[in-house]
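Sharing a structure, written as structure tokens. Questions coming.
Apart from one protein chain that is not included, each protein chain of the complex appears where it belongs.
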Amino acid sequence: MQSHACLNIDTAPVRDEELLADVITRVIGDVRHIAVGNASPIPAMAALLARARGGGVPYVSLLQSRKHNFFTDGGRELFDCAGQGRIDVFFLSGGEIDGDGNVNLVGIGDYDKPSVRFPGSFGSAHLYYVVPKVVLFRTEHSRRTLVPHVSFISAPGGNAPNIHRPGGPIALVTNRCLFAFDRQRRRFRLESVHSGHSIAEVAEQTGFDYDCPETVEVTPRPSDETLRLLRRVVAPQLAEVYPQFAAAVFGARAP
Amino acid sequence: MQSHACLNIDTAPVRDEELLADVITRVIGDVRHIAVGNASPIPAMAALLARARGGGVPYVSLLQSRKHNFFTDGGRELFDCAGQGRIDVFFLSGGEIDGDGNVNLVGIGDYDKPSVRFPGSFGSAHLYYVVPKVVLFRTEHSRRTLVPHVSFISAPGGNAPNIHRPGGPIALVTNRCLFAFDRQRRRFRLESVHSGHSIAEVAEQTGFDYDCPETVEVTPRPSDETLRLLRRVVAPQLAEVYPQFAAAVFGARAP
Amino acid sequence: MPLIAPTIEDALAPIRDGIMLAAPREVAGVPMEATRALIRKGVRNLHLVTLPTSSLQADLLIGAGCVAVLETSAVSLGEFGPAPRFTAAAKSGGIRIKDATCPALHAAFQAAEKGVPFMPLRGIIGSDLLAHRPDWRVIDNPFGANDPIVVLPAIRPDVALIHAHMADRAGNVWIGRQRELATMAHASAKTVVTVEKIVDGNLLDDPMAAAGTLPGFYIEAVAVAENGCWPLGLPDHYGADLAHLGEYARLAATTEGFTRYLEKYVHARRAA
Partner (left out) sequence: MPLIAPTIEDALAPIRDGIMLAAPREVAGVPMEATRALIRKGVRNLHLVTLPTSSLQADLLIGAGCVAVLETSAVSLGEFGPAPRFTAAAKSGGIRIKDATCPALHAAFQAAEKGVPFMPLRGIIGSDLLAHRPDWRVIDNPFGANDPIVVLPAIRPDVALIHAHMADRAGNVWIGRQRELATMAHASAKTVVTVEKIVDGNLLDDPMAAAGTLPGFYIEAVAVAENGCWPLGLPDHYGADLAHLGEYARLAATTEGFTRYLEKYVHARRAA
């Protein structure tokens, strides 16, 4: 298995996860500190990729990691750190995400007897407000997940101007495309479509309205150097926190 | 010096400090946790005496000690612990103390250009409110220190009934006497006068009004067992935090 | 002085029907052996509050019928998918859920730690959480102008139940970086602890160890539970039993499967 993986490590075709991590890293841009919450293997890949490229910069905090996590003040430090303005990037997903950038992590239907129940809001109802660059991420891009209006707003995409809100969404990355988010207008715009997918397919599979420019680029393929970093540097780091994911995607194990 | 101290350790006459510590320990009664702040060697003696008598009970926290201090959450833990209702006894002094139980740790005269300036209020403006048994302590019993009305209220002896205040003063111990404090009436009552002092002298030297019963007892002399504990157990412990005091009073040094 | 309890069952005495029980997050060293003992004890109607999230522990307690009210920011099995018993109970209305968000729970425990009635927190406004939390309020920031801010009432659990690597005979418990366990203990009336081992000496005597130690002063009882987080991991000491978690996720997907799981792994196995 190990030797097999080594033979192909730099020449294997681009995996979907690699493309998405590369997109996310590009969206993030230059920052000082990227934090990644629970159950977010692809955002974790993206954060570790950013650091691998930067030679140790930016700081990366993987909430469930011991190694990639400098916090020593307990579970609250992530949120305190964000409240201090010291987290530049965070990731949120949602059972539902709508065109206003609202995310639903609670459930569908009557709150007391929901037809669908999600795990819960985690830190979204704070981090979405105070982290300057929140990247929404959902690998299932369908009318079931990207809806006109979420059933329950765990955290809203925007607020009235008098609400203290230095942070909010900057983009939504899915398995089909990249949307940018315009905070002033509270509206998504299709930015690029991943190779193998189409503008028409995105329109068909998206439940909310968004802006669609005349021409939309194809999401660039990750560079060979990016693939090398993902496979040789990031994958083994990822295996500490996401052993099943890392094994399934890369055949990687923690070093 | 050591051998000299040993010869007389159990037979030396009662020192003033020993009498006061014994009085304080009696006033405290049975409690779970006694905390002692900065610059309070005699209250520290009393707390350590209580623990020596109880064979390790109650818990004693000397704020400036490493050995007699279980706090591991930084400087705030004392106050948090008090806010939780987990400190039963604390000690306060004052540059001035008045008959309403108000203490002044700030200064005398115009606040911006005081004629006398004290160090500051320390934790009094919180602890006095939340610790059930606060013992006021002042070794200089004079009309200069025990005044009709303090110039500046660092912390008041009582509050209006709607103010959350589970704690407050229970007694005032001085070099001349013991006053008990009646929280309902916000007034001191002379409880006992120390040997060598008189009721008339207390009246002469006290600047505030207080209740004086027909007969006032002489403060009991510490028992031989108490003196033994103070000299053999407490004094060496005290020397860790109050080296100058312990050396001056007991000729004791930290073990 | 804390009780150094001869058995986990003895240590769990303060955890009675109907109390508010505080539980640590899923990566902080979860007292799973004690959780199984609680289920065997048959405790009922718990108000379970997680600081701030939970995984297997909450799911197991909910599935076993121990929980009436659940206050949490999320319950999930992480890589193993949704927490099936939590999800089923939520959908059937079998438990009352007080949905929160992680920093709100941290702040509410810190309010109790500090003995204040509430704590402010940024965010939350515009979230539907607010509508379902009548116990949360919005006030005007006293230091701002037209600046609404949420205030959260203090959470004061009856008992906190935690697991840690080690304790000494004075009941001092080494919690390391899991500082929220100290806050949890400070906020709770009583704290019950299981540990991998009891060590000689006093943890507070060594400055290095003391920095990560929760003083025995706050502790009601300590009992030894070796491998006490199994099948979850104890940070820095042992990892999770992934195969077992996979088995749990499969079995707990149905009521019948969950019953079999309980019989096999909870009722049939007494505490070591």
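Residue numbering begins at 1 within each chain, and the chains themselves are lettered A, B and C in the order written.
Criterion: a contact is a pair of C-beta atoms (placed from the backbone, for glycine too) under 8 Å apart; a residue touches a chain by one contact, two chains touch by 3 or more.
These numbers were taken from a predicted model, which means no experiment stands behind them.
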Chains in view touching the one left out: A, B, C
Residue touching the undisplayed chain, where the options are C:Pro24, C:Pro52, C:Gly212 or C:Pro231: C:Gly212
Residue in contact with the excluded chain [from C:Lys114, C:Arg133 or C:Arg156]: C:Lys114
Positions on chain B where the hidden chain makes contact: 38-39, 64, 66, 71-77, 79-80, 83, 105-107, 111-130, 152-156, 158-160, 162-164, 242-245
Interface residues of chain C (partner: the chain not displayed): 103, 107, 110, 114-122, 137, 139, 141-144, 147, 149, 151, 153, 174-177, 207-212, 235-236
Where the unshown chain meets chain A, residue by residue: 33, 56-57, 59, 70-73, 79-86, 130
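Rule of thumb we're sticking to: only the chains that are shown with their structure count from here on.
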Rounded Å distance, chain B centre to chain C centre (Cα mean): 40
Separation of chain A from chain C, taking each centre as the mean of its C-alpha atoms, in whole Å: 28
In chain A, residues with contacts to at least two other chains: none
Junction residues of chain C, two or more chains touched: 182
